[in-house]
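Every protein chain but one is kept in place in this view of the complex.
This part shows chain A:
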Amino acid sequence: MKKLVVFMCVILMTGPIIAQTLEVCKTCAITSVQAAIIQAKAFDTIVVKKGVYKEHNLNVDKPLTIIGRNQPVIDGELKGEIITIISDNVTIDGLMIKNVGTSYTSDYAAIRVKRSKNFTIQNVVLEKLFFGIYVERSSDGKILNNKIIGDAVEEYNSGNGIQLWYSKNIQIENNTVQHVRDGIYLEFSDFCTIKNNLSSLNVRYGLHFMFSNDDVYEDNVFSNNGAGVAVMFSKRIKMYNNLFKDNWGTASYGMLLKEINDAEIIGNTFHDNTIGISIEGSNRIIYKHNNFRNNGWAIKVRGACYTNTFTENNFLYNSFDIAYNSNVNDNTFDRNYWSSYTGYDLNKNGIGDIPYRPVKLFSYIVNRTPETIILLRSMFIDIIDFSEKVSPVFTPDDLLDNNPLMKKAIW
């Protein structure tokens, strides 16, 4: 045992001694990052000092640590991809990378990670980009504290901020992504964690899942995107404590769920979205402790949604709480707070004595003929809503919250 400890110590102490540090600056022996990468041996550290380096197609093919001092700039001059990592154990820290080339045939990225393990990309600032950080067939990486500011205007000629493709166990934390197509995009990527990121002002989605399973995203903020988060064709995604706000526009929503099974949506806040959550073909999802405030539609159910449970959520001042487009219901609503609930609580147990019907007839009509929205809050609509409430014909008659809370749910 003792021998082993000594052995470990020796390894730990000699490690940094063996590894060299190469400096890159305009007046150093090495004046370009490209040259430094070629000269460096595995496990060396390259320190890039302040300055502007006009380089592209940097191939990092050995385990290196590339650190920027005082944020040096690597300017790709719109010629193509800038850094490509094809080795394991690479760290990129503190660089500013800008002017990635735009192409309609290949996805040029500021930093591409290819078949690599244990990579770290942190404190990097990306500007004027096509794709930002593109991770393909890699695993166990970290993408931390980066700032990605694009200038995307249209979907077809812009790329994503952070894109994962066939990757596993990637940690994405504390990043800011703005003005790109999709802020963060996961395709065929499992077991990833996305935490504390700010994704805003993106052309399409703040965060986008496709065919990705077992991922967690929490404490993120998604605001002013074309749509907040789109979760599609994925399983077992956990969504905790995120904030979805101001996703505002004719076809915008806070969150879109399409073909999602067994997900958990807990502790999120949706406010001032045109549609809070739009659900399509999603089963066995748990909605708990979410706040829906001032949305046009808090939840819009478009069909084929079974065995979802909604418990202890707050629905506050939404124009429509729930919209259904059919009168079949297999979802459970229980112990939610509805600001438009008008019942009473005689036995003072905090639970309303008469059930609440969250689907109004008017929301059904609007679903069918969208122009009728012009009659919102008209007295006639109140009257037909009331009569529908008394005896449901068009809306699912078993769609009830049997235990509506009298006061806001606090957890």
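Keep this in mind: a contact is a pair of C-beta atoms (placed from the backbone, for glycine too) under 8 Å apart; a residue touches a chain by one contact, two chains touch by 3 or more; residues count from 1.
Assume contacts and distances are computed from a predicted model.
A.B. asks: Have a look at "ABC transporter permease", "Putative spermidine/putrescine transport system ATP-binding protein", "Acetyl-CoA acetyltransferase" or "Molybdopterin-dependent oxidoreductase" and point out the UniProt protein name belonging to the hidden chain.
C.D. replies: Hidden chain identified via UniProt as "ABC transporter permease".
A.B. asks: Out of A:53, A:287, A:320 or A:356, point to the residue that touches the absent chain in the complete complex.
C.D. replies: Candidates A:53, A:287, A:320 or A:356; residue touching the omitted chain: A:320.
A.B. asks: Per the definition of touch given earlier, which of A:275, A:322, A:359 or A:400 contacts the omitted chain?
C.D. replies: The one listed residue touching the chain not shown is A:275.
A.B. asks: For the chain left out of this view, which of A:94, A:206, A:296 or A:404 touches it?
C.D. replies: Of all options in A:94, A:206, A:296 or A:404, contact with the hidden chain holds for A:296.
A.B. asks: May I ask you to list the residues on chain A that touch the chain which is not drawn?
C.D. replies: 248-251, 272-275, 294-297, 317, 319-320, 365, 368-381, 383
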